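Note that one protein chain of the assembly has been removed; the remaining protein chains are unaltered in position.
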Amino acid sequence: MDILSKIKLLGNRIKLTPIHYFLLVVMVIIILSFLSVIKLELVVNGLIMGSIIAMGSMGLTLVYGNLKFAHIAHGDFMTLAAYIVLFILMVPLHSMGLQSTGLGPFTFGYPLLLALPFAVLIAALAAITLDVVIYRRLRDRGSSTVIIAMCSLGVAIALRGIVQVIWGGDIEQYPRLSKLYYQLPMDVRIPPDAIFITGVALISTFFLHLFLTKSKIGKAMRATADNTELARVTGINTNLVTMWTWALSAGFAAIAGVLLAVFQAQLLPSMGWSFLIPLFAAVILGGIGNPYGAFLGAMIVGVSGEVSTQWINPSYKPVIAFAILAIMLLMRPQGILGGKD
Amino acid sequence: MNLLNIAKITAGYGDTEILHKVSLNIDKRELVTVVGPNGSGKSTLMKTILGIVKPTKGNITFQGESIAGTPTQEIVRNGISYVPQAYNVFTSLSIIENLEMGAFINSGDPSKKISEVLELFPDLVDKRKVKAGYLSGGQRQMLALARALMLNPAILLLDEPTAGLAPMMIEAVFEKIQLINSSGMAILLIEQNAREALKISNRAYVLAAGHNQLDGKGKDLLNNPEVARLYLGG
Partner (left out) sequence: MDILGIIDYTVGWAVVAGIYAVFSLGLNVHWGFTGLFNIGIAGFFAVGAYTSALITTPPPKEELFEDFIFGGNLPELLGVFNLGIDLWFLLAILAAAIAAGIIAIPIGLLTIRLKEDYLAITTLGVAEAIRLIFLNEKWLSNGSRGLYNIPKFLGDWVSPANYNYLYLVVIFVVLGTLYLIVKRAINSPWGRVLKSIREDEMTAQANGKNILSFKLQAFILGAAIMGIGGALYAHNIRFISPITFDPLYATFVIWAMLMVGGSGNNKGAILGAFVVWGIWAGTAFLPGFFSDPSTRLFMIGVLIVAAILLKPGGIMGEERKISENKP
């Protein structure tokens, strides 16, 4: 896809920075909505959806970049965490009398905020355990990344099975207080929890950025994704890096799952699995192993999906993400931001 | 007692044997070069020392202790540093970050050591924050060397450090290598630019088809017509 490379070259020549690209895109979107070519509301909702996808895709790309395999169970980690929060809300917190909802402008109550860190922790521990028990053994054996991916398919199925055994297949919901949508200018309506969702996503991304650029283990993670063999030979503790990669990845997936459950106001055992295509589309778009790319890719996938409903049957939204995925894989597998092989 | 002693090592990948009963040793402060045609197993030898390839026969001792079968990270921790031939810097990390990674094994603040090491490589100093991927070939090679020095290794293993470099850079790299050696560090060098390497070496080995062929003092091998004909090119 030389168009993109040509754009990049041109951009480099006139010294365009990411900020310039961003402002350009924003301008184009505003113009298009003024001309009624696209509805701004869809773009905004797409960004909210994109925030949720981003939480998932950033974690997914970390694992893909460091451990070099497609973690098919990632979606089901989202599901598991969402249900763990449901459990914490309904059982221990409920019995402690902490049942309030409608915190500030949001539909959920502060108990959700109490439950969330636990789900993150449990997800991280579960991921590390699965790595030690399963994936590390396959790596030591020299199994190809396809076999490891296949194994993660088994893990995905098993995780969903656990969720279904414990909670059954019916739709569940976090205790919530119905709130009105917010009316914003330019005919834009956003759901009440939108600010929470995008806020959490932005804060988490910022935290990840700090972690990767300022902490020793974060830099080691970047180094390992960059060149695994060199990392080992340099003396980097690759087992430690692997552990942290899983912890971050699962932790972010956990947050994504809870955000999704809040946004959709429902939980289903298949919620994470259905999210896999948008997640992978975002990862490939942004370049495997690049969390910033995964964030950008997530926004693109989210917005494209929502905007497409102007012209296509909304039931086909998942196909849009898939189309993006397929096109990227065929034309530019290294993604928009990926520059290396 | 040698600093590093490789005794009759047989090693390879899967079913393919690359090294056949290869022996080599190196003492403190020595600069030892391994020369030989492509495919003779030189790189494999270094990878075996580092524990990336496990030997099926023979033994490797470092500072008197056997290290065959020890995990790579421990070998690095014990004092052997390695610079691979290609892809030897983290291209998406800055020079400083690359050096920090070199010191990963140590806890504590690496900044002092970084300054020390950068004194040896003044060209890298004003580019410290630049991502390694944007450096020239020669600068990358210098960075790769610098990274390996961060842990004050007892032995430095260098795999073809001048490969693909312009003649001026080649000279600069050899100078650096000598400088590092003169500060007391033992260096095991693999080189295609055999002539130049032999000039600065205490001793050298000739490896071909995974077997020891010859060894001796650097100057002797340089002046040996057989060696010159077979391995040093025209």
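First chain written, first letter: the chains are A and B, and each begins at residue 1.
As a working rule, a contact is a pair of C-beta atoms (placed from the backbone, for glycine too) under 8 Å apart; a residue touches a chain by one contact, two chains touch by 3 or more.
Fair warning: this is a prediction, and the values are worked out from it, not measured in the lab.
Touching the missing chain, out of A:18, A:199 or A:333, is residue A:333.
In the complete complex, the residue from A:90, A:150 or A:265 that touches the missing chain is A:150.
One of A:40, A:53 or A:72 touches the chain omitted from the figure, and that residue is A:72.
Panel shows chain A; residues 69-70, 72, 134, 137-138, 141-147, 149-151, 153-162, 164-165, 168-169, 273, 276-277, 280, 284, 313, 315-316, 318-319, 321-322, 325-326, 329-330, 333 of it touch the chain omitted from the view.
Criterion: only the chains that are shown with their structure count from here on.
A straight line joining the Cα centres of chain A and chain B is 42 Å long. In the complex of the two chains, the chain B residues touching chain A come out as 50, 52, 72-73, 76-77, 82, 84, 87-93, 97, 100-102, 104-105, 147, 151. Interface residues of chain A, counted against chain B in their complex, comprise 216, 219-220, 222-223, 226-227, 229-238, 340.
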